[in-house]
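A single protein chain has been omitted; all remaining protein chains appear in their positions.
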Amino acid sequence: MLPAMTDDPFAQFKLTFFEECTELLTDMEQNLGLVESGSFDNETLHAIFRAVHSIKAGADAFSFKRMVAFTHRFEFLLDLLREEKLAVDEPLVDTLFKSFDVLSDLVSFAQNGEEPDAEYGQDALAAIEGYLSGDVGSQPAAEATTDKPVVEEKTDQAVVETADVQSKEEGINHFRIEFTPKEAMYRHANEPLLIIRELMELGEITTTIDTERLPELAKLEPEDAYFSWVFELKTRYGRDDVDEVFEFVIDDCDLTIVTLGDDNEVVSVDVSPGHAGDDDDDFGFFVDDEALKSGVVDANPKPVEEVVAETKPAEVKAPAAAPAATTPAAPTGPTAKAAMPKSASIRVDVDRVDRLVNMVGELVITQSMLAQEVNNSAMDQSSNVTNGMEELSMHIRELQENVMSIRMQPVKSVFARMPRIVRDVSKKVGKKVKLITEGETTEVDKTVIEELADPLTHMIRNSLDHGLETPEERLAAGKGEEGTIRLSAEHRGGRIVIEITDDGRGINREKVLSLAKEKGVVAEDASLSDEEIDNLIFAPGFSTADEVTDLSGRGVGMDVVRRNIQALGGRVSVTSTPGVGARFQLTLPLTLAVLDGMIVGASDEKYVIPINNIIETVRPPSSDVETLIDGNKVIRIRGEYIRVVSVARMFGDVNASNDPSKGLVVLVEADGGKVIGLHVDMLAGQQQVVIKSLETNYRAVKGIASATILGDGSVCLILDIDALARMEVPKIKKPELMADSFVPKQTEQTEMPSAEHLEAVTA
Amino acid sequence: MSKKILAVDDSKTMRDMVSFTLKGAGHDVLLADDGVNALSALTGETVDLIITDINMPNMNGIELVEKLRADPRFRATPILILTTESDDGLKQRGRAAGATGWIVKPFVPEKLLKVVDKVCA
Partner (left out) sequence: MTNSQDTSAREVKLPRELDLLAAESLKETLLAELDEGEGLLLDASDVERVSTPCIEVLVSAQKTCVATSQSFQISNSSQVLVDAFSALGLDEQFKGWRTIQ
């Protein structure tokens, strides 16, 4: 028998298992959504079953007992479902989702090495049992397998070992084995030669063959079995080991095993086909009904061995003398090749990819430093070094793109959670909703995916809670009873655009505006465009709900959504048509690791403006510059006034020029389409920068999104445009001196941007 | 002796574990994630043993066994079903389809190797 396992040889595959669980659960949730919506087929049910089944198998391998116990019952329910023994109705769908939740949690518990409370998941289990008990008759295996000690692997192992030792200490056992294959045995690729070889490994054997049944050649069916044998075996091994030899053929033969005493007297007779190997459930036997009915099942062969033990004093030999079969084969030249006919993929630890991404980031920085050195040196522009640098730069860029693409994942994993939310919320608010998802395969960096779930969840809840009407309201408005929420994703201009569209009542502008005034979000006398009113719902401290429900946002408003999206370098806006519906649009960078930026100079400091925000760069004539009463500037562009923010002043240089006509104004679009001008001294070029978190490395700074390292090794701050658009410019110290002519001129810009630069930034 | 073995399972975890165990013992391992891909992996290829899961998309283990037994090249190849099924009905179907034997998951590495030895000539 086998040596006891000292430690888990498969521990290294746990990570794979949990990753697989995540994938399976994602798919499963999606499939459950299909079941709920009624648009499923049998394959959907099979897929759900397989997901639970696979999780169970893995859980079993790693001894996650709670998970095994739960999936075991869940699996039965799903089995009934796929066998069409259960009708898909609402209570069942509820049970499925509830069970799904429990399973997801159990996976998380296991992953975190936690043990849930004993009563955890009991309600789901009870619901499952409710269905199973209604169908006990057709599932006899259910009861039988509950007793299967599948979750007691360790105990099982101990038993195996005991039996092992026991049989070895019994000394020599004599068995007479009568073995008569049934005709189909060979066709199952079971080969008597192998069985006999295995018996020979157990000990000393005498073989007597009976060829009587063999017909003359013309009548012979060449693949049928005709021979039968009687073996006499002297072995140090026990009955279980002998049974194990025949385990795969037990149904394909008549087998009688007789235990002989010292002087060949018959001590015990066991007639098979029957059940062998009770101590070890790793292997099953094809027990047919006939065998069960015949009542000759050998339920407990142990007493026989005890008898033998008494009649035969032990001749203990060292366990080292185990037969060759139990010795693991030596790894002799494993030229293993893994052929996955479909697209081959490997699973890589995210940490490794992140390290790679970081290293490539460093490489980009080093490369640009080198490039700068080369430029500064008086090196011939056509020299090998210069050419080499160009090539290097190209390769590095390509390398970076490829490395980044490793982390790209379809948004499917996030989208898949939404049907569930729609389902739960619509039930609570008593609305009928159909969720349509599009573009699930759109890929975005893993870092973005992880941050996407919360805002999306919140926005969907918001649409359900506020956007869509109740069935009665819809009917009254001449719409179908069932509302639609469309969730879509697509790539647009190097960003991902996610839209949530509903066909509800749209934003109630009157109500929004009055509420905003009431809450002091806007001034009492403010006159706002429809679009501006719509976007008020993102304003801090605003909530359109008459009372804050626990649905749309667990007490947080859309302002939190916007803040979260902005923190990702994204933007969110809403467009609404009263009575027809609303559309939320969310644009996000594809990655949070790199950014295409314009490097600008403002009073000796350099900053990065994300290219995505830039509309154009202008050098306004002084005639287009106006000074506001508070001393701040606006510029007139194509008939519109745009607020100008002096970047230098914003970040502390009070002496910096406040005259946009003396510098450059970069027009940037902030959240909600709001345009501001950033007054800078110069443009220093456009490049992709590697984003380094300021919060992680320093602390959060208002108006600064993050930092990067430039080619010359200097740290450069990346501007947070949306924050800047909201920020108050620090009060100018001497308001009376604020006329243009009084601005001190000592901090004149030293460099003028080239025409080339200007062209480059015009978006 | 080193065998060439095809392991079929839709679970990556299981494939990894089976493959790891078999390769560790010096066997050559081919992998497939469902019955259809198992058959295409066997195009122009013979193996000493096939180990297959039952519950898989596209083509399940039972169908795979049936297809293999119908193919003269694999009529005599030992096939083990690797499954968590404790359902006798499914095992009977596996047997009827022509499976040589089976292994119940979770398996102990030594046990898997022993069974490989047991059914391979």
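Which chain is which? They are A and B, in the order written, and residues in each are numbered from 1.
We adopt the following convention: a contact is a pair of C-beta atoms (placed from the backbone, for glycine too) under 8 Å apart; a residue touches a chain by one contact, two chains touch by 3 or more.
All values reported here derive from a predicted model rather than from experimental measurement.
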item: Option from A:Pro215, A:Gly480 or A:Gly713 whose C-beta touches the chain left out; value: A:Pro215
item: Selected residue (touches chain absent from view) among A:Leu24, A:Ile55, A:Leu132 or A:Ala189; value: A:Ala189
item: Residue ranges of chain A at the interface with the undisplayed chain; value: 186-187, 189, 191-193, 196-197, 200, 207-209, 211, 214-218, 220, 222-227, 229
item: Absent chain, residues of chain B that touch it; value: 72, 75-76, 121
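Here is the rule we use: only the chains that are shown with their structure count from here on.
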item: Inter-centroid spacing, chain B versus chain A (mean Cα positions, whole Å); value: 29
item: Parts of chain A lying in touch with chain B, wherever the complex brings them together; value: 2-3, 5, 9-10, 12-13, 16-17, 19-20, 43, 46-47, 49-50, 53-54, 56-58, 60-61, 141, 144-145, 148, 150, 153, 187-191, 193-194, 198, 247-248, 251, 281-284, 286-288, 325-326, 328-342, 347
item: Chain B residues within the chain A interface of the complex; value: 2, 10-14, 16-17, 19-33, 37, 40-41, 55-57, 69, 75-79, 84, 86-89, 91-92, 95, 98-111, 113-115, 117-121
